[in-house]
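With one protein chain withheld, the remaining protein chains of the complex are depicted in position.
Moving on, here comes chain A:
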Amino acid sequence: MTVVSPRSDQHVAVDDRARGDRAAVRRERATTVALLAGSTLALAAFGWPLVATAVPADAQRAAPFVAFAVLPAVIAVVLAALDRQMHSAKAVALLGVLAAIGAGIRIAGAGVGGIEAVFVLLILAGRAFGARFGFLLGMLTIAVSSVLWGGIGPWTPFQMFACAWVAAGAGLLPAIRPRAATVAAVRRATALEIAMLAGYGVVAAYAFGLVMNLWFWPFALGMGTDISYDGAAPIGENLASFALYSLVTSTLTWDTVRAVTTVIGIALIGPAVLASLRRAKLPSQRRATRRP
């Protein structure tokens, strides 16, 4: 072994790490850009009935096909971008087991009509492990459950994105920390966090219903009803038709059941599941520690 003084050895290590960290930061930024761009594109695909009214009449006919084709491509790009960030085998394992549990919940819930308890898991995991992890988890949960149940269809990419947003959104909510390390302060902070997540759960449940209705609305009705999508009509009229469609289709029924399930689920098992997820500790993707 060559003799090196411990000091120089340390310097090499520090430089090495700094270089590694800079590369990691660059990769992380690239992923953020990919995620934001992908989400914007996906949102446009969801809203194709409204977007299509803005394009020339010739292009309108192609709009649904573009939306259907674009989404899987966006998913592939986003997954590839996030995949490079999954450095640690533990993060991969956590993602896998949570996706399996989520799929189990979703399939078990399919028999009970609309009681989509899977939102509880998505919101809690997104909260504990952050937006990126949540995004991936939302996508994989739908993928695994669809494959297991044999329910892959044109709706699958839309469900994947909508669930990814639900879980990622929970990761973007503000942090709540106890003021002091006492039993009372911790209990108060937990209650506040659970209340916030339950509120988010209600918003997410209805928003999920709305976006899922939006892309499917023209297909569900076809032409010829008064609330049918009409590419030639002004956007205000289409919005009003969509609002009524959404109200009778899911907002009053499925979405409300989903919102109630989510609130009850988060209130009942939220504190415990959050605690155990945080105990499992997702390894940090960047090894950076602040240097003095």
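The rule is simple: a residue touches a chain if its C-beta (ideal position, glycine included) is under 8 Å from a C-beta of that chain, and two chains touch if they have at least 3 such contacts; residues count from 1.
Everything that follows uses one rule, which is that contacts and distances are computed from a predicted model.
According to UniProt, the chain absent from the figure is "Energy-coupling factor transport system ATP-binding protein", selected among "Chemotaxis protein CheW", "M48 family metallopeptidase", "Energy-coupling factor transport system ATP-binding protein" or "ABC transporter permease subunit". Only one of A:44, A:70, A:101 or A:210 touches the chain withheld from this view, namely A:101.
The omitted chain makes contact with just one of the residues A:74, A:142 or A:273: A:273. From the options A:118, A:163, A:204 or A:227, the residue with contact to the chain not on display is A:227. Even with one chain removed from view, chain A keeps its contact list with that chain: residues 1, 6, 9-10, 13, 79-80, 82-84, 86-90, 92-101, 103-104, 136, 140, 143-144, 147, 149-154, 181-183, 186, 219-228, 233, 236-237, 240-241, 244-245, 248, 268-269, 271-273, 275-277, 279-284, 287, 289.
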